[in-house]
Every structure is written in structure tokens, then in C-alpha cells.
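One structure follows; several queries about it will come next.
Every protein chain of the complex appears in place save one, which is left out.
After this line comes chain A, so read on.
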Amino acid sequence: MRINDVILRTVVRFVVFIILTLAIYLFFAGHYSPGGGFIGGLVIASAFVLLYVTFDIEKVKKGIPVDFKKVAALGVFLAVGTGFGSVLFGVDFLTQAAKKFHIPLLGEKELGTVMLFELGVALTVVGVVMTIIVSIAEGDGD
């Protein structure tokens, strides 16, 4: 007999988006207030874990058709890429640059290559945490 967990499923459907929003906030706020790529990544991962706990693995895989190993690899690649990117401009490895842009609706905002580096960190964290948890969950205990 299956346990009827309709309450859990309903709550999770809302809560996941709240968590993801918080994660994106933490990620973008990182440069000025507590947060950043690492914590942002961990929180995104926790949202996914919550999905895995509530729904079965096959279903989540269909909903999020991502290979998390590739996400981790992409993250490291991005971080190294920003490092080499600065070399292309004739400055030292991993020198970060920033520039103020005028963005409609948001006004004057500063965008920098630091964001790309942070994105690399966040993607790595998400990829690694999910790889570990998914592979342990799938590995049949024998």
C-alpha cells in the first residue's frame, strides 16, 4: 500500500520555488552581503534534493533532464575559463574586471567577470552535491 503523501507533494511544489529564489538571491547578493557561489550552489542543490525525496528518481530525471557530472565539469571549466580570459587581455591569470552598465528597469548596475567565476563555483557545487547524492541513492545497497 502506498502512503498518501499529497500534502508533502503540494507543499514541496511551492517551497521549491521559494528555495530557488532564495538561492538566486544569495548568489547575486554574494558580492555585497553574505552569500555567494558556494552557498547559493548548496541551496539550489537542497531544492533538488527535496524534489528527489518527494518524488521518485525517474520522475525528477524526466523533469530535470540534466547530467550533474556535466554540470560540475562545466562549473570548473567556467572558473578556469575566466582565469584564461584575463590572460587573453594581457593581464595576469584570474584578474577580474568590472564595468558599470545602464540596464533598463534596473538602472545603473555594475557587472563584472567575478560573476562568471561565481557561476562556475555555484555550478560545480550543485553538480558535485547532486552527483554524490544521486549516485549513492541509486547504488543498490548490497
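The rule is short, and it goes like this: a residue touches a chain if its C-beta (ideal position, glycine included) is under 8 Å from a C-beta of that chain, and two chains touch if they have at least 3 such contacts; residues count from 1.
Rule of thumb we're sticking to: contacts and distances are computed from a predicted model.
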Checklist outcome for this item: Not-shown chain resolves in UniProt (candidates "Acyl CoA:acetate/3-ketoacid CoA transferase beta subunit", "Carbon-monoxide dehydrogenase large subunit", "Cation:proton antiporter" or "Electron transfer flavoprotein subunit alpha") to "Cation:proton antiporter"
Item to check | Touching residue (missing chain; options A:Val16, A:Leu51 or A:Ala73) | outcome: A:Ala73
Item to check | chain A residues touching the omitted chain (full complex) | outcome: 26, 30-39, 42-43, 46, 69, 72-73, 75-76, 79-80, 83, 93-94, 96, 98, 110, 112, 114, 117-118, 120-121, 124-125, 127-129, 131-132, 135-136, 138-139, 141
